[in-house]
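Let's turn to chain A:
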Amino acid sequence: MSRSILKLSNVSKSFGGVKVLENVSFDVEQGSRHALIGPNGAGKTTLFNVISGIHEPDKGSVFFEEKDLNGVPSRKRIKEGLSRSFQNIRLMPHLSVLENVMLGQHSRVPFIDMIKPLSLASKSAGKDEAIETLNSFGIDLHRGQTVSSLPYGIRKKIEVVRALMAGPRLLMLDEPAAGLNTVETNTLRDFLNEVSSRGITLLLVDHDMPFVNSLCTQVSVMNFGQLIYDGPISELRNDKKVLEAYLGMDEDTELSNA
Partner candidate 1 sequence: MSGYLAGVLAILGINIIFAYSIYITAATGQLNLGGAGFQAIGAYACAILSNEIGLPISLTLMFSAILGGAISFLIAFPVLRTKGVYMVLATFAIAEIVAGIILNSSYLGGPTGMIINTYIETEVVLIVAIIVILLSFYMMSTRIGLAMRAVHDDEAVADLMGVNKRAIQVGAFALGGAIAGLSGGLYALYFGFIEAQYFNANISIFVLLYVLIGGTQTAWGPLLGASFFTLIPEALRIGDDWRFFIFGVIIVAMMILRPEGIVTRDALDRVSTRLFPGKSNV
Partner candidate 2 sequence: MKKLKPIIWGVLALFLCVSGGIADTLKIGHIAGRTGWLKGPALPATVAVDMAVKEINAAGGVNGKMIEIIEFDSGSDPKQAALAARTLAQDHDVLAILGPFSSGEAQVAFNVAEREKIVMMSNASSAPGLTKDKEWAWRITEDEGKQFARLLKTFNEKDVARDSVDIVYVSDEAISAVVGTKLYPFLLKKFGIKHGEPVAITYKSFDLAPQIAPIVANNPDMVAVAGLPENASKTIRELKRQGYKGRMIGSQIFADPNILELFGDLAEGTTFMAGFHADSSSKAKAFNEKFLKETKAAGIKKLGAHHTDAQSYDAIHLFAKVMKEQNVSGTKSSLTADRLAIKEGLKTVKFSGILGDNLCFSGNDAELPGYVIQIKDQKWTLIASHAPDPC
């Protein structure tokens, strides 16, 4: 049993009397590929927001590498080694591809590099690294363009690259495969496998079960703000609670694809 990198203990959060998260506790193990799934409105994104510090939990704690993140402002969590992407793409519309990606490096750039012009930036400023990573995703061609004009799939990838640029130990991805076609999804999976092999822990929310199945080893399932399953992905289909939750839903149930 390896050490857990992220530990949620009894996290609760409510908005205007509506309980969105109720006593959620689970661990994400160091180096694992962990999926967080559940129907829409189950509280997955809220949980992401609590972990990344956008919301403070009403109750409970988030531990990152055994450090209680309570009171650590969202801005500083990326420096701790925790970086994320967003469900609806939130790239900076007026920045170029490369600038967006280089923004991801902000938290680990020494001050002296802050005041160097980007166009002259040396390797230490991360420009080469950013270009290289972009290349490995096959989006080299677009790096001078502002992102608003790019197709959805490419912007989605850029978001992942940006999150990766912070050099995180835990990479949180909110629906990275949504809106990608099969080929793109496959490239993404290969890339994330590569990322994982470098020792970066993955925590991802996604509805694309084949993608999740082929990538992740661990899974936590949420429904109505509560954790209903936490364990290896292989045993997911045998869990009664999960089946109940998903069978109660309309036909586009994600599990049926699994």
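Basis for inclusion: all candidates are chains of the complex that A comes from, given by their letters.
Following the convention adopted for this analysis, a residue touches a chain if its C-beta (ideal position, glycine included) is under 8 Å from a C-beta of that chain, and two chains touch if they have at least 3 such contacts; residues count from 1.
The structure displayed is predicted, hence computed values, not measured ones.
Q: Pick the candidate touching chain A in this complex: 1 or 2?
A: 1
Q: Using the touch definition up top, name the residues of chain A that touch candidate 1 in the complex.
A: The touching residues are 52-54, 74-79, 83-84, 86, 90, 92-96, 98-99, 102-104, 106-107, 109, 113-119, 125, 127, 143-146, 149, 162, 166.
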